[in-house]
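Handing you this structure, nothing more for now.
All protein chains of the complex are present and in place, except for one that has been dropped.
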């Protein structure tokens, strides 16, 4: 075991976990600028088959800001089961679980989502950035999307 | 990177996370003595605008014990999204997410809470202790409090 390299891996894992947490925190506080700042310029986000795949940080910013302004009155994104793996020293991918609660501007019943975030990350001079985010759902209740990418249950 | 200092930071972060976990575990088992032991003598707890701010471990113990005895028949406090930051080598603050489920002695419907704990910590000879705890809510369902401190969604 190379101690210095192992320590670096532990620090990188915590830094990447911090990006995932920051996404939740800023999303739930309706801070789309701070959410968008977590993504690489050419990042791709796929929230599911009912929404257009978002290409690039400008498109991500616009979609997140619109959702936060028009759809959600309040949200809470609880992430756990974080499994972060390094592909190279500069790239990583992860799966984490998401339990999310949503209150709607429409007055519709609160929506719940039991899901997974599948992330890819790139180390940059400004820290780890998200290069890809795909949302896959195990189930929903009163959610504003009827169809989601599945988690792959056979 | 100073390896020894980095290791100490990782150990301190795990120790602080352990204090947050112990709060949940002992609260859910109705062990107010063990909950109170996690706080510094002059700790301050603010559970929200409907409850008096608690000053000092004796007041915290009394309020927690009363809630556990009179209000809650069962609870489960699930914490995640733990973001722990050090202000000095002896002090830290953190934000974590809380999803809590509550069954009431009154027979009222089970209450759910989607929230954040905002903590401050102090290193003491007996380990890290909570010096401040503020509860902020994103949302509630059938909760016994109608008004909570907000998470700051704009």
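As written, the chain order gives the labels A and B, with residue 1 at the start of each chain.
Criterion: a residue touches a chain if its C-beta (ideal position, glycine included) is under 8 Å from a C-beta of that chain, and two chains touch if they have at least 3 such contacts.
None of the values given here were measured: they were computed from a predicted structure.
Student: Any idea which of A:37, A:63 or A:95 touches the chain not displayed?
Tutor: A:95
Student: In the whole complex, not just what's shown, which of B:11, B:51, B:66 or B:108 touches the removed chain?
Tutor: B:11
Student: Spell out, residue by residue, where the missing chain touches chain A.
Tutor: The missing chain touches chain A at positions 1, 3, 6-7, 10, 13, 78, 80-83, 95, 97, 99, 114-115, 138-139, 141, 151-154.
Student: Can you list, in ascending order, the chain B residues touching the missing chain?
Tutor: Contacting residues on chain B, toward the hidden partner: 3-4, 7-8, 10-11, 14, 18, 21, 24-25, 28-31, 74-80, 99, 101, 103, 110.
In this section, only the chains that are shown with their structure count from here on.
Student: Just how far, in Å, is the C-alpha centre of chain B from the one of chain A?
Tutor: Distance between chain centres, rounded to whole Å: 26 Å.
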